[in-house]
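Scroll down for the structure; my scribbles are underneath it.
Excluded from the complex is one protein chain; the other protein chains are retained at their positions.
Going in written order, the chains are labelled A and B, and every chain counts its residues from 1.
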Amino acid sequence: MTIPLSFYIAVSAGLFFIGCAGVLVRRNAVVILMCVELMLNAANLALVAFSRRYGAIDERGSVFVIFVFVIAAAEVAVGLAIVLSAYRNRPVIDVDEIHQMKG
Amino acid sequence: MIALVWLIPAFPLAAFLINGLFGRRWLGHWTGVIASAAVGLSALLSIGVFLEVLGGKEQTVVELYRWIGVGDFSVNVAALVDPLSAVMLLVVSVVSFLIFVYSNGYMAHDPGFYRFFTWLSLFVFAMLILVMADNYLLMFVGWEGVGLCSYLLIGFWFERPEPYLAAKKAFLMNRIGDWGYTIGIITIFLVFNSMNFLDVFHRLEQGVAQGVLVVICLALFFGATGKSAQLPLYSWLPDAMEGPTPVSALIHAATMVTSGVYLVARSMPLFAAAGPSLEVVGVVGAVTAIFAATIALVQFDIKRVMAYSTVSQLGYMFLALGVGAPVAAIFHLATHAFFKALLFLGSGSVIHGLGGEQDMRKMGGLRRKMPVTFWTMLAAGGALAALPPLAGFWSKDEIVAAAFLNGHLVLYAIGIITAVLTAFYVTRALWMTFYGEPRDQHLFDHAHESPAVMTLPLILLGVGTVVLGIAIGFPPEQGFIHRFLGPVVEAAGGAEHAPELATILLLAVVSVGAGIVGIGIGVLMYVRHRPDPAAVARAAGPLYRLLVNKYYIDELYDHRIVEAARTIAGASWAFDIHIIDGLANRLGWALAISGQGLRRLQTGVVGNYALTIMAGLLLMLVAYGGYAAGIFGR
Partner (left out) sequence: MRFDFVEPVIFFVLAFGVIGAGAAVVLLNRITASALLMALSFLCMAGMFVLLGAETIAAFQVLIYVGAITVLILFGVQFTKQGGDRSYALFFQKQYPLAAALVAAAAIPVFLFSFYFSAPAPQPGGGDIRPLATSIFTDFAFAFEVASVLLLAAMVGAIVLTARDEQEETARRRR
């Protein structure tokens, strides 16, 4: 039996919200970045799944996925640069401790 | 020449700009020359225009440009050149020119010399616009302009408090009148759909409701009372004597104050069609005339006497308009311009010769020391007292005659009594100044005749005073001026009367008699001291005090009206401070407080921010889900 579309969407939804929870709960900045990557992955899965909805792959969904890849990569690079730069300032990696922007 | 009519105001405007921009640093006393030359050119052009109108061009409209054109409302900057405006142009520009020349001498030592000529040039410009306009709105521009210049020039010596207070008073009273004028012209537009004189008069023939016309006329007349110092808006004029004497002569005798008369004369078709309004005009004029004359009887400042005299003579002009003799009113306007300007300039000459003294109680016996001034003032005084064959006689006689012949016997009586009073006070003023023993020997010793630049205009005005009446007003009712102006102003308002020669002569005799009686009383009282003026003053104690204090009108106005205005202003101020400002302040305070509150959202903890993002995401999901499921409506 073929896997119905809904299963893929369910997986995507589950992964997305797991990532969500991770972003909210974890305190280590790098781990937060990892969870963001998970969320992006989930989005990609949903995109590809939907582009398969009507038969042959609709290439526009795939194009969008390519762009999501690009953006995710750029975002990780810059995000890590920021984290490292902040870490150099004060060697703290707990985001709860970094609240100089208060007010 | 008529096509060049717009050059007439252009010259004074140019003088104003040149003197204003360059006068202070570079032009020094040349400002006077420039200004006088400009007005002189205007005068020449006015003569040319006058001759051309005389030659037959009865009514021309010279348009300069299209000013306002909004839907129905269309007003152009255009000049109406007809006999009435030609006469006004002539009077204004010629008298102005003579006064300008005189001022070169009078103001020679004043540090504000250039400023004086700047404002005076602007004034002439505005006045010319006023008399040339072909519609009520453009006339209003000139109207306001002369009011402004009056303010600037009354308060010329602003270092002292009296001049600027007087200037403020003049301007405010003018403004109150202007309110009336504005209501008048707005109503005119609403009723006639145009502000153009010719359009309005033309449409008048098609019939307009009487009540509306009365409103319009009374509103316009209210404006005229402000400008021409009639009751109730007259008290600014005596105070305006704080300004330099040439200003008093030009603005407050010959030109600005006559604009009210011009307004009514120009609007005669409207006034004639609105019956009761002419009555009002006549009554107000007559009452003002006698009222002011009584005050002039007891004043000691030579300029104040002349000021009240002006108010009184303007009252005569309005009386003339009211009884249906507009030609007589304009005639008197012209002759009055000459002899009153002469009286003022002569007074200025006396003041100048005495080094600034204006109190007649300190003068006396000056006729030998200042002969030219004396003889010219004598001529002018005689004209004011309406002695034939001087100019004043012809015009004033015609006014009272018209009153009599048109059945306004009460007004006629008032006119005759006022003539007696006028003759008396002018005799008193002249005697106290020029005859008798000098009351202040020190002043007398230093007195001297004025320089030629001042006495020459006096002489020229004197010539005008003597010959003008005969030249244009003889024989009565059929003189040149009647034939010239008649068709313009008598169009719908002229009263028909063809009196017999005997009646005319009788009336003339009565007028002259009134004048002689007045002079006689004056001579008796002041030369022979029978009765002695001081004794009379003591005997008539309360009445005398009433007159000297000008009927306490100023105090009345101040107490009632000004206080009321101050109370309202105070209330408005409180409203402004507490409610309007309070609103703004509270608003600012509220924003600041909410800002403080919102600041707490910025915790600086990244986790909180992420949480907020997720919460927003949840909200969006709910909204979208609800929308898709039809819960929130399509």
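The rule is simple: a residue touches a chain if its C-beta (ideal position, glycine included) is under 8 Å from a C-beta of that chain, and two chains touch if they have at least 3 such contacts.
Just so you know, these numbers come straight off a predicted model, no measurement behind them.
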List the displayed chains that the omitted chain touches in the full complex.
A, B
Of the residues in chain B, which ones touch the absent chain?
605, 607-608, 611, 614-615, 617-618, 621, 625
Tell me where the left-out chain touches chain A, residue by residue.
1-15, 17-22, 24-31, 33-35, 37-38, 41, 44-45, 48-49, 51-57, 59-60, 62-63, 65-67, 69-78, 80-85, 87-88, 91, 93, 96
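One rule holds in what follows: only the chains that are shown with their structure count from here on.
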Report, in whole Å, the distance between the mean C-alpha point of chain A and the mean C-alpha point of chain B.
86
So in the complex, which bits of chain A are touching chain B?
20, 23-24, 27, 32, 95-96, 98-103
In their shared complex, at which residues does chain B touch chain A?
599, 602-607, 610-611, 614
